[in-house]
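One protein chain is absent from this view; the other protein chains keep their places.
Letters A and B mark the chains in the order given here, with residues in each chain numbered from 1 onward.
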């Protein structure tokens, strides 16, 4: 049985097939291909946006959804998270969508479940459906011609599972990924080019991916310097100049910290298009995994 | 595209058509007219009753529902409420039902969304579906002959969005609205007659609408005098005498503060009938707006 824990669970061909389906779903009002199926959303971390997007995707396909915010539930009755998943699995869902702060939790489950596990966010490492929708959005913009395109991922890359998934997925499709971040947010690796300033790379890139400054994951040292951070890393009309780029962000956007109000209104900003594409891509992923196609 | 932000968004003819549909829905077990549609409930204020009523209405029509209690979600990640709605909108729902404490929030959204916005409560000013179901309940009781009927709205009128919507809607159908409240709860207006005591008007009215004493919106000054308040404004068999009135209340009822236990059991009390009608009226509103009829 196939799962989606990281984007490497899918071949390039499978991903392109998912994108074909997503394109169809974008224009289709609704479908009943998953009628009678029940998808469980199991979120050990709070989420409105990703959970809603999966719920919308499943419901647009005619599936029913059980959404469990497990942060506040039976874990307080002394149950381990592993047992929680095993119990949900025993109830016979057709897929379990899981967000958890532990990077390795999802992979440990696959030997024990009877249905596909879909990773909706794992710690600081992986958020595969986000990377898929990012790639889909980039491909749509460039009419599929993404080979050789350069992507600058900007901000808190070290803590970002969005960066974690994209840095693996985008190069598989011939794209070059680099990072722009202050030293405290940089990866400890030489595998990718890393820059200090947006101005160092803006002339070379085709895609700018701003990340959410993970306010809640940093201590107060960073809070105090948020404005200072924004001076260098907030995406603005000034630092984007008139470059022919597209701007992505996984959301939620911290306005005027991640991206300026003005830049969000700029046609180069694809933030809401990503959200729209995200539902379609997740529909395609659910269809593939639930129907085992 | 049509929205329901205040009752004035509908003509009288449209409202009467909604009531015709609601009547049909009251007797119909279920329908699939909204099959394949997804309605999002976006509640920035806590609510069981209104949210459930909308959820029931949507599901009785075969729609799917995504319910988001947004008080505890991504707003905590630094997202503005406007962005939250824009994101939900980008996911492609067929309608967004919103409750928010800001009176003007709903109207500001209509220029930015691709689907109908339905106001499920806005600050202290408007709660249009409540007023519609109140009017429907009154009309049902009087077999449609409501012209010239007098309605006394009693209690905390100043803070009440139910009063806010009814004082505009009911006069459009020829009804006369007055208020009974202590000075601290009165409107600062001369547009309507306002009385101090129930006994000042009880002999003239056909409908008594008791409001929920909004315990959570007042400071302790009012809490301390709740019993005192009840002496004058609680609806009882004594102050209703044997008058041929009907008694409405938007719920939840504070027993023996808003309405006495005994009066709630009196056949003149239509509180639970309002709840029943509320589902049917909301079904008709959803059908109209989602199907754009």
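Some points to look at:
Keep this in mind: contacts are C-beta pairs under 8 Å (C-beta built on N, C-alpha and C of every residue); 3 or more make two chains touch, one makes a residue touch a chain.
Here the structure is a predicted model, which means the values were calculated and not measured.
Touching the missing chain, out of B:3, B:167 or B:212, is residue B:212.
Looking at B:16, B:81, B:110 or B:275, the residue that reaches the missing chain in the full complex is B:275.
Although one chain is not drawn, the whole complex shows that of B:13, B:29 or B:111 it is B:29 that touches it.
Screening A:1, A:91, A:231 or A:291 against the full complex identifies A:91 as the residue touching the chain left out.
The chain not shown here touches chain A at positions 36-38, 40, 64, 66, 68, 70, 72-74, 76-80, 83-84, 86-88, 90-93. By the touch criterion stated above, the residues of chain B touching the omitted chain are 29-32, 46-49, 52-53, 55-56, 59-60, 62, 212, 215-216, 251-255, 257, 272-273, 275-276, 278-279.
Rule of thumb we're sticking to: only the chains that are shown with their structure count from here on.
Taking each chain's centre as the mean of its C-alpha atoms, chain A lies 39 Å from chain B.
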